[in-house]
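Provided herewith is a single structure, encoded as structure tokens, for subsequent inquiry.
Complex shown without one protein chain; remaining protein chains in place.
We call the chains A, B and C, going by the order they appear; numbering starts again at 1 in every chain.
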Amino acid sequence: MAMAEVSIVPLGIGKTGVSEYVAGAIQELKKSGLKFQLTPMGTVIEGSLDELLAVIRRMHETPFQKGVKRVYTVIKLDDRRDKESTMESKVEAVEKKV
Amino acid sequence: MAMAEVSIVPLGIGKTGVSEYVAGAIQELKKSGLKFQLTPMGTVIEGSLDELLAVIRRMHETPFQKGVKRVYTVIKLDDRRDKESTMESKVEAVEKKV
Amino acid sequence: MAMAEVSIVPLGIGKTGVSEYVAGAIQELKKSGLKFQLTPMGTVIEGSLDELLAVIRRMHETPFQKGVKRVYTVIKLDDRRDKESTMESKVEAVEKKV
Partner (left out) sequence: MAMAEVSIVPLGIGKTGVSEYVAGAIQELKKSGLKFQLTPMGTVIEGSLDELLAVIRRMHETPFQKGVKRVYTVIKLDDRRDKESTMESKVEAVEKKV
């Protein structure tokens, strides 16, 4: 299991708000059944590396389906193989040390 | 008011876990009084652009104070000036469209 | 054709230098035949979106093959579908306006 954060930014649309495009990407993500968390600056997803890249590929496609001509997507992958790491365990490990 | 996400990654430490270093950065952030949210892949902070860059500068310094020799920090800035945008309003705008 | 930038960061190794791991990822990239440019902060690659994600998947795997237990990878995708965009044309478009 790995973790990814993805931020999908549609370019060349004549308005500053992008929430409808992010919502479209989340709808695609929901079909995958993968565990995710929506944050103010991106969406964090848990899964195998192959699952993560496949769903991000489909999420990235959704703004084009709504007519957008350019999409800028930022992805962070955190892939740790020495122990199980979840969205909750990562945050808890920090919080108990603060 | 703008928003930033920061991920501080200490390099050259001989272990895979980095939570103690993230916790040190969060302690520094707390001193600023800025509103923030810890996520599994970064910390989201709300403030003026100058406040954000100043606190990220100090957060980035904390692993060095613990003896780390190289720090890799990834920052995303989202700066919207046509309307007030908060961590809550950004997530809500997406959630109500999903 | 789209463009990606990838930065592969091995964690939990007891030294600050990471060039041998980046070199291993580049060797994997070279096998793909895709056009790429090595920069001081990442590697820029040109290809179809599927080609890009597939090769990044393999590049991300290379540090694990050398015994690394955690890899942090940052990817930016720039996917423009209204006109052909290359690594050269993007830089030239900026340079002639500076």
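Note that contacts are C-beta pairs under 8 Å (C-beta built on N, C-alpha and C of every residue); 3 or more make two chains touch, one makes a residue touch a chain.
Because the structure is predicted, anything quoted here is derived from the model rather than measured.
Novice: Which residue from A:13, A:34, A:54 or A:98 sits in contact with the chain not drawn here?
Specialist: Checking each option in A:13, A:34, A:54 or A:98, the one touching the absent chain turns out to be A:13.
Novice: Which is it among B:26, B:71 or B:94 that touches the chain not included here?
Specialist: Missing-chain contact among the listed residues: B:71.
Novice: Can you name the residues of subunit A that touch the chain not displayed here?
Specialist: 9, 11-18, 69-70, 72, 74
Novice: Touching the missing chain, which residues of subunit B?
Specialist: Against the left-out chain, subunit B lists 11-12, 49-50, 53, 56-57, 60, 64, 69-82.
Novice: Touching the missing chain, which residues of subunit C?
Specialist: 3-5, 7, 16-17, 19-20, 22-23, 26-27, 30, 37-42, 44, 74, 76, 78, 80, 82-83, 87-88, 90-91, 93-95, 97-98
Convention: only the chains that are shown with their structure count from here on.
Novice: At the subunit B/subunit C interface, shared numbers over all numbers used: above half (same) or below half (different)?
Specialist: same
Novice: How many angstrom between the C-alpha centroids of subunit C and subunit A?
Specialist: 19
Novice: Quick check: how many Å separate the C-alpha centres of subunit B and subunit C?
Specialist: Centre-to-centre distance between subunit B and subunit C: 25 Å.
Novice: Provide the list of subunit A residues touching at least two other chains, using ranges where the numbers run on.
Specialist: Within subunit A, residues 74, 76, 78, 80, 82 contact more than one other chain.
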